[in-house]
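This view holds just a subset of the chains, kept in their places.
Chain nomenclature is as follows: A and B, assigned in order of appearance, with residue numbering initiated at 1 for each chain independently.
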Amino acid sequence: MSKSSTVTVRETPIAEVVSASTAGLTIHGETIVVQTDQRIELVDLTNRVMEFVRRFNIREGLVSLWSMHTTCTLFINEFQTALLSDIKRFLEQMVARDAEWLHNDPNHSDCDRMNADSHLRALLLGHSLTLQISGGEVVLGQWQRILMGELDGPRARSLRIQIFGVS
Amino acid sequence: MSKSSTVTVRETPIAEVVSASTAGLTIHGETIVVQTDQRIELVDLTNRVMEFVRRFNIREGLVSLWSMHTTCTLFINEFQTALLSDIKRFLEQMVARDAEWLHNDPNHSDCDRMNADSHLRALLLGHSLTLQISGGEVVLGQWQRILMGELDGPRARSLRIQIFGVS
């Protein structure tokens, strides 16, 4: 059995910025990069996403956020220092870092990041969000924040943002 | 460090009912309210969503469901009294309510709901679903039900439903 992971290869690279439109429908995609400073870090992307959506003249539609990494997640929660500490503690409790995972064992894996915990924690949080746009802005509740959960930093992380709608 | 949570503020409030269309594409969004009666409660929204979709002449498309609250979730599972009890027990086992979370500590948090457990349980379930519409109806398997997981009730909860497609 192979110790390697399967690589995903597109025929052409993803364009940094791309648009398409037809009869009043606009689709626009971009890559955004977020630099993290810690191994586990929760970054509030809400303002960045809200500003992105306001730049385009999309009145009603969807906005998709996609993390391009297996160990970097996207999810909704409240942004408060105390709760962020609780979330990190919870992730560490749910998945022990040193539990003799095969992905960390050179006899079974050619990955040298020793990050099985990061992969397993990512299962719980997910890698994407599909939000609504209404009235030209993202639909979010008062306490809802769009959070990026870095699980194996520090690293520069690429996210793909795509808006899709009618002006 | 602040004890407060960041608030999400749109420039304009979300309209109760809103539509847009262009050249055969229709987008329609509404807010629906669900009253819950217990702290943890699982509500079957399937019939309500199915009826909503049938009201519009959308043959093929998507329907997005979004909970406007950090402690109210949306997910798919089977609706059976015994299984619902198991799901509640599972959530209580995964996240202890009384585990000295910082979000519940007045020294670190200005939240007086003592609901760290609700926030952490919500991480596991998620806040939104993006379903397919085909043949004018929602695409669901025979045993799949659209469930709202109230994690800090009783409360009146707002959900945003948006359909997006071609008639």
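Just so we're on the same page, a residue touches a chain if its C-beta (ideal position, glycine included) is under 8 Å from a C-beta of that chain, and two chains touch if they have at least 3 such contacts.
Every value quoted in this text rests on a predicted model; they were computed, and no experiment measured them.
Asks: All chains share one sequence and 2 are in place; how many are there in total?
Replies: Total copy number for the complex in this file: 3.
By our rule, only the chains that are shown with their structure count from here on.
Asks: Would you mind reporting the rotation angle for the C-alpha fit of subunit A onto subunit B, rounded to the nearest 5 degrees?
Replies: To map subunit A onto subunit B, rotate by about 120 degrees.
Asks: Calculate how many whole Å lie between the centre of subunit A and the centre of subunit B, each centre taken as the average of the chain's C-alpha atoms.
Replies: Roughly 20 Å separates the two chain centres.
Asks: Which part of subunit B faces subunit A closely enough to touch in the complex?
Replies: Interface residues on subunit B, with respect to subunit A: 1-12, 14-15, 18-25, 27, 29, 62, 64, 66-70, 94-95, 101-103, 105, 108-109, 111, 116, 119-120, 122-124, 126-128, 130, 158, 160, 162, 164.
Asks: For a test of understanding, state which residues of subunit A touch subunit B in their complex under the given definition.
Replies: Checking each residue of subunit A against subunit B gives 22-25, 44, 46, 50, 54, 59-62, 75-83, 85-87, 89-90, 94, 124-126, 129-132, 134-145, 165-166.
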